[in-house]
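Report on the following structure.
The complex appears here minus one protein chain, its other protein chains still in place.
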Amino acid sequence: MLTTAPAKYRRKRIDPLVVLVFFLLAGVTAMLGRTICIMPQQMPGLENEVARHLHNSGVASPVTAVLLNFRGYDTLLEVMVLFLAVLGVWSLTRATFVGYMGDVSPVQLAMVRLLAPFMFLVAAYLVWQGSHLAGGAFQGGAVLGGAGVLMLITDLPWLPMVPARPLRCGLALGPVVFLSVALGCLIWSGGFLVYPLQAAAFLLVLIEAACALSIGLTLAALFVGGRPYGELMEEQPYEGGSGQGDE
Amino acid sequence: MMSTNLLYSLTGLVLFALGLYALIVCSHLLRKILASNIMSSGVFLMLVSTAYRAGNGKIDPVPHAMVLTGIVVSVSATALALVLACRVQETSNVTLVREEYQHDTSGA
Amino acid sequence: MVFALVLLFAVVAGLVRILKGPTAADRMLAAQLFGTCGVAIILLLAKGLDAVVLLDVALVFALLTALATTTFVRRTWYAGPEEEGSDGEF
Partner (left out) sequence: MVAEMTYIMAGFDMLLVATLLWLAWRLLSTPDIFKAVVLFICFGLVMALAWVRLRAPDVALAEAAIGAGITGPLFLAALRRMERLSKEERRLDFEEDRDADHSPGKV
């Protein structure tokens, strides 16, 4: 497999550096493969531990319990990473809104009208379902982001006029809610992200909904790839914009 | 007969190696981003295949949660990298080749 | 499960169209075929693995695979290789 892959890249002459890289990587791969082969299959995992503590977590789905309760710290930082990605994208460019206003074909419009509400519905369904079956903030947020992308590529005429301030608030909603819940838990029950047992289910669903909204907006904003006009400091008339805005 | 875990683990390994090789060797920026995505897919495949149990036993949820966060992080990193690549191409093209267009392409 | 296998073969047949496809639209449509067959494969797998949750995966799949094709039509479709400066929009 690996011997045939680089064939197209060695065009004129074989670069000795490329050969060196190839052999180094082949060696590393062989060692890793040997490790995998001698590793015991069916390793004992953490599923029994998770199943034992599942009733304390407030949700019935083990993956959601691991994500938001047992390893909530990871997920908090991960939501922050998403937020940072948007900040990074926004600090690089402005939104190049290649809109073709008034040029939307009726098929496209019908598709948006059919699919976008359904996507919102499915996103809400996934977030709600995350407490007991598969689903959750990330899946719901991804579907929400898909709806945002659908509206963005349709170049709906109201999209560039989405005001920047609610967009920013929506982006920050997930991290802020998550962090405030964590701090509230610190005050209430004496530990960072140690949820009180009675309110755990409600808090987890709250966090999930806020994070899903934020993740959806984040993905849509990442798709636009640039910060919106209408800054906080410099007030400009909007010629381009971003985000799917307020649902 | 090879077990399912082993099969998918080895596939993940080969994907990782393939992506790493292409990441080092290829020159086009978009291809590098694609290669790093392939690498991350390989790692995810390896992680999830350790959680898989043949038969109807319980599935280990911890690797699933890790892979779930990993997927979302990798897509945001990909988006950031794509914007960076676009900026690199814009600026390098403008400064190297067409200096007279600099004012209207990088004016924003 | 047999049907899932057969459909996977159909997907692989579609792959040939991606690799050979003379125009970009052919490739994109083959990718769409991947998505459509994927929905069917997931449904059959949900039956074969006795997991009802997988039906949601098929739902999300069916909703979102159209997005790539739509993006392609809206953003990347060139009328022809000669039109150098056109923005490729219809």
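So that you can tell them apart, the chains are marked A, B and C in the order they are listed, and the count of residues begins at 1 in each.
Assume a residue touches a chain if its C-beta (ideal position, glycine included) is under 8 Å from a C-beta of that chain, and two chains touch if they have at least 3 such contacts.
None of the values given here were measured: they were computed from a predicted structure.
Taking the complete complex into account, the chain left out of view touches A, B, C.
Touching the omitted chain from subunit B are residues 1, 4, 7-8, 11, 14-15, 18-19, 22, 26-28, 30-31, 34-35, 37-38, 41, 44-45, 48-49, 51-52, 59, 64-65, 67-68, 71-72, 75, 78-79, 82-83, 85-86, 89-90, 92-93, 96-98, 101, 104-105. For subunit C, the residues touching the chain absent from view are 1-2, 4-5, 8-9, 11-12, 15, 18-19, 24, 27-28, 30-31, 34-35, 38, 41-42, 45-46, 48-49, 51, 53-54, 56-57, 60-61, 63-65, 67-68, 71-72, 75-76, 78, 81, 84-85.
Mapped onto subunit A, the footprint of the missing chain covers residues 1, 4-9, 63, 96, 126, 133-136, 138-139, 142-143, 145-146, 149, 153, 219, 222-223, 225.
Operating definition for what follows: only the chains that are shown with their structure count from here on.
Taken as a graph of touching chains, this assembly is arranged as a line, each chain contacting the next along an open chain of partners. As a whole-number value, the distance joining the C-alpha centres of subunit A and subunit B reads 15 Å.
As a whole-number value, the distance joining the C-alpha centres of subunit A and subunit C reads 23 Å. Against subunit A, in their complex, subunit B makes its touches with residues 3, 5-6, 9-10, 13-14, 16-18, 20-22, 24-26, 46, 50-51, 53-54, 57-66, 68-69, 71-73, 75-77, 79-80, 82-84, 86-87, 108.
Residues 53, 56-57, 59-60, 63-64, 66-67, 70-71, 74-75, 87, 89-90 of subunit C are the ones touching subunit A in the complex. Residue ranges of subunit A in contact with subunit C, taken from their complex: 98, 100, 103, 105, 108, 111, 115, 118-119, 122, 126, 129, 133-135, 139, 143, 146, 149-150, 153-155.
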